[in-house]
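The complex appears here minus one protein chain, its other protein chains still in place.
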Amino acid sequence: MTPDVTDGAVTGMAGTGDRNGARETGKSIDTLAIRDLRLRFRGYTETTTVLHGISMRVAPEQRVALVGESGSGKTVIARAILGLLQLLPGAIVNGDIDFEGQDLTGLTTRAWRRLRGVRMSMIFQDPTSSLNPVFTIGEQFHEVHRRADPAIRRSVSGDRAAAILEEVSITEPDRVLESYPFQLSGGMNQRVMIAMAMANEPALLIADEPGTALDVTVQDQTLRLMRRLVDSHRTSVLFISHNLGVVREFADRVYVIYQGRIVEEGPSAAIFRDPRHAYTQALMAAAPRITGGGIPDVSEDEPAFLAPREVHPPEPTPTGDG
Amino acid sequence: MTDRLLELRSVSRTFHLGTRQVRAVNAVTADVRRGECLAVVGESGSGKSTLANLILGVLPPDPGGEIRLEGEILPHRRQRRHRQAIQLVQQNPLSSLNPKRSIGASIRLALDVHGIGDRQDRPARVGALLEEVGLPADFATRPPAALSGGQRQRVAIARALACESGLVVLDEPTSALDVRVQSRVLALLAQLRAQRGLTYVFITHDLSVVRNIADRILVIEAGRVVEVGDTVNLFESPRHPCTRRLISAVPVIGAEEVAFRERVRGLAEGLQEAAGGTG
Partner (left out) sequence: MKRALAIIRSSVLSMIGVALVLLVVLSAIFAGVVAPFPDHRGAVVDFTNFNQPPHWPNIMGTDLVGRDLFSRILYAYRTSLVLAVVVLVLAMPTGVIVGLVAGYFDGFRRHALMRLTDVFLSIPPLVLAMSIMGVLEPTLLNGMMAVTVMWWPWYARLVYNITLAEREEGYVLAAEVIGASSLHVMFREILPNCIPAVLTKMALDIGFVILIASSLSFLGLGVQPPTPDLGSMVAEGANYLPDSWWLTVFPGLAILVAVFGFNLLGDALRDILGSDQ
């Protein structure tokens, strides 16, 4: 692929064409396709390999989860997609990342910056630390809108922000827009974050453990809102989490990652019904159940966890919404 | 002697933020029985950590209430023996261990402060404590940065054990850990409680953890106790809307869990609508 789309005109396809059914058939161009992504970090004495050839796809409008334990490499994948990892001096990144059919590997830093926050955006774990405490929510929305449209007027930005805040069930958007982050609760900030990430109608939303900093009720609410929003805006989502329950509620398709390798992939329902890989099974067995049964016995890591990847066939019928 | 280890009698705590007042803990009355694991659950900001700090005596309560340990009223200025009697395990093991001190030094502090054991024996005791929580004794010389999250939490537990307290307050001890590590730490906590006859006040908002570790549950909302009960009863028939809400928000993975949660959701239905969420 030629990286000739490096300037501004990133193949816009916002809202055009009928993308219904793409979620199952995968016939149209994938929003994101990663092939054989490898990552090493150069240390003082040796290099450590963090990703051993990751391949994954996110179809248009699909909600894909990447689930795995701490240190398995989830965040570095997200950072590689956003082009942030490539900026680190010690990181050696290999492999292809295609975004909406465009190869990102040869992209200049500037072109990547133009994609970030516009065609692809990200939500981080802790809402309060990702919002700037010295600007009002309205000012921050304006900043975000300006990434897509540098000439946008403050009033236009304000109207658009208010509209999207209403979509995340914020009842007084105007008051919120005038507030500073610390004047809002954690749950409100979380919703503002989601709305802001969606402000420029991105094709891909990357959510790295959203809401784990909050309690279950807020997390539950956040997930519902996020789901509704990405549905109505037809955004694809890459959802990163170590919580299987959250993944089950949110995702259509699941990739299980262990020590920098994808060990199992398939439709969410299939994986939860019939986990095939030893690691996936261990992960599921380790979760305490709300129906009781005691604290699960957790075995040590086994060699079987490194067994080759299990791939579930696509489900013929669309997965139902919960 | 009663079986009540700790008694809270209309304990309150008010924070003043400029002209505004926040009553983070509001007239809480509760008992902690000797040897039990009492879970304190509630939504974010409901006052769980504030309650923990009141029990630990690191925050003074509003005048009027009282906290009794084995029948004796605890003064706000805790004496050394009061400090020794109640210990804490915090949520974030990264912050709860001093990055500039070895983990051995962090554990040993408790031995030094309370004069536990002979001076010469203390390094050995630190080693024994590390082994009790499933870590090699020679970890003592390592800095916290050289440990994983789960290992750090084990160190924090070892430090709490070092005081030989009967009561341990655990403030979200496993919320920062991932599933497999979380279950290992929970199993360790259960095992230590059985071996040492410890009493736990276990603070969390994760109801699936509570279900598997707690004997009794105290639900708080906006600083007030809204429901107390045996774990099994409370899960079978949660009465208060807040309890139902907490249960129905738990992300689950198994089919029988989904069925159980749907039942509770059914109970909570009307309230879900009012909260502005969607079905």
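Labels A and B are assigned to the chains in the order they are written; within every chain, residues are numbered from 1.
In this section, contacts are C-beta pairs under 8 Å (C-beta built on N, C-alpha and C of every residue); 3 or more make two chains touch, one makes a residue touch a chain.
Every value quoted in this text rests on a predicted model; they were computed, and no experiment measured them.
Enquirer: Among B:44, B:92, B:175 or B:191, which one is in touch with the chain left out?
Expert: Looking across B:44, B:92, B:175 or B:191, the contact with the absent chain belongs to B:92.
Enquirer: For the chain left off this view, which of B:9, B:83, B:196 or B:240 is in contact with it?
Expert: B:83
Enquirer: Since one chain has been left out of the picture, which residues of chain B touch it in the full complex?
Expert: Counting over the whole complex, chain B touches the hidden chain at residues 56, 58, 78, 80, 83-84, 86-88, 90-92, 95-101, 106, 109-110, 113-114, 156, 159, 163.
Following the convention adopted for this analysis, only the chains that are shown with their structure count from here on.
Enquirer: Quick one: report the Å distance separating chain A from chain B, using the average Cα coordinate of each chain.
Expert: 32
Enquirer: Give every residue of chain A touching chain B within the complex, in rising order.
Expert: Checking each residue of chain A against chain B gives 69-71, 169, 171, 185-187, 214-221, 224-225, 228, 242-246, 248-249, 272, 282-284, 286-298.
Enquirer: Which residues, counting only chain B, touch chain A once they are in their complex?
Expert: The touching residues are 43-45, 148-149, 177-184, 186-187, 190, 205-209, 211-213, 232, 235, 245-254, 256-257, 260-261, 275-278.
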